[in-house]
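Right after this comes chain A.
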Amino acid sequence: MPEELLLEVKALRTYFHTARGKLAAVDGVSFDVKRGEIVGVVGESGCGKSVTAQSVLRLLDEKHDVSYEGEIRFAGSNLLELKQRQMREIRGNEIAMIFQDPLSSLNPVYTIGEQIIEAIMLHQKIRRKEAVRKAIELLRLTGIPSPEQRVWEYPHQLSGGMRQRVMIAIALACEPQLLIADEPTTALDVTIQAQMMELITELNRKLAMSVLLITHDLGVVAETCQRVVVMYLGQVVEMADVASLFARPLHPYTIGLMGAIPRMDSDRTQDLQAIEGSVPSLLNVPSGCRFAPRCAYADEQCRQHMPELKRDAASGTMVRCWHAGTLAEAFEATEAAIATETSEAAERAEEKGGVQHAIYP
Partner candidate 1 sequence: PASSEGAAAPVESAAAGTAAGEKLATELKYPLAQTIPTLDPHLSLGGSNSTIAVNIYEGLFAFNSKYEPVPMLAESYELSEDGKVYTFHLRKGVKFHNGKEMKAEDVAASLNRWKNTAPRAKSSFSDREFEVKDDYTIVLSSDVPRNDTLAQLSHVLNFAAIMPKEVVDAAGPDGVTEYIGTGPFKFVDYKTDQYVHVQKFADYQPVDAPADGFSGKKEALVNDLYFTLATDNATRFSSFLAKDFNNVDVSLDNLPQVESDPDVEIIKNLSTDFNLIFNKKAPLFSQLKYRQAVASVLDVDQVLLGIVSTPELYRLNPSYMYKENTKWYSEAGSEAYNQKNPDKAKQLLKEAGYNGEEVTLLTTKDTGTFYNATLMVQAQLEQIGIKTKIDISDYATMLTKRADPNGWDIYVGPFLVPSTPSQLLYLNPTYGFADDAKLAELLEASTSAIGDDAIKAANDALQAYEWEYLAAIKIGDIYNYNAIRKNLVGLTFLSNIPNLANTKLVE
Partner candidate 2 sequence: MPSIHEQEGGPMPLLEVKGLSKHYSTKRPASFRKSLVKAVDDVSFHIYEGETYGLVGESGCGKSTLGKTLLRLVEPTAGEALYQGEDLNRMPSRQLRASRRQLQMVFQDPYSSLNPRKTIGRTLEEPLIIHGIGSPQERTELAMRMLETVGLQEEHYDRLPHELSGGQRQRIGLARALILEPRLVICDEPVSALDVIIQSQIINLMRKLQRELKLTYLFIAHDIGVIRHISDRIGVMYLGKMVEEARTDDLFAQPLHPYTQVLLSAVPIPDPRVKKERMILQGDIPSPLETVSGCAFHPRCPFAVETCRKLAPAKREVAPGHFAACHLA
């Protein structure tokens, strides 16, 4: 049932109660993940991706720090209404998470093996010896050399990338239905990154594991995701399937995002393209469209009124912009130019292909 909704986030608001006041880090986010689907989440740093992810698992300190509003439906039940004990059944079992910060997310006083084994034994009824074997296997899968030995090392003895892979291994050990991966490959070199994404997509295919992939690497998004959610300042600004997003981004922020990717063929003497200005403070959000202060196309309407997330008739993309339609056309023009460049680049790569094909028959 590929169309079955596994996770459905509806108008989620996550508030932090700080000394400076109540602060909505996530402000009305809605999206869904279907069973077996890989959904990418991209967005400006600090826009609330990690908070959204952790809200789904309700990992934030509800006693003191946060409160939620809205609905998070997972396999039919609203997670926000569950008791902590019921939540525990879901965590790891149904939904697993890879954290963004690998060092502080690993317990410094246990070997990585211990931490992986713990996850394995928690969800699979097997004996420890078997679990050890599995842990080593998982490490091997994540491309960590000499896993038999590494498994007994402590987090501080590993490199940044290795720690990240340990996090991945822990999450995969749970064999969840939904994997939330918060920037799982930032510390990995491209070869290992590719290997990791391969691993994840394979599990996705084989076990119909859904993935919510938070990343900054649009390359990874393009290669692995089926749908993409674009966030900006606590809100979803655009949501589309991957092809149409890259082909026809509608929101000016998304357009800016596409333009800022450093390309392999860019002019190195030039500055990279970037959207001017910075994200406004969460304590002081603009009343209208949240992107308006930085948007080149913003007009009075944008500054006064917050646009709703609406379906764009042409592409089926959900977008939060008053000018979605007009902007798309403007983008397509530039896109065409880039497309030719890319295909040229691809051709060039093809020419040097001798080497590559020699390696990979």
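These made the cut because all candidates are chains of the complex that A comes from, given by their letters.
Simple rule for what comes next: a contact is a pair of C-beta atoms (placed from the backbone, for glycine too) under 8 Å apart; a residue touches a chain by one contact, two chains touch by 3 or more; residues count from 1.
These numbers come from a predicted model, not from an experiment.
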| item | value |
| --- | --- |
| Touching candidate for chain A, same complex, options 1 or 2 | 2 |
| Interfacial residue positions of chain A with respect to candidate 2 in the complex | 16, 18, 20, 42-51, 100-104, 111, 140, 143-146, 149-150, 152-153, 157-162, 164-165, 182-183, 186-195, 197-198, 216-223, 242-243, 246-247, 256-258, 260-264, 266, 268-269, 271-275, 278-284, 342, 346, 349, 355-356, 358-360 |
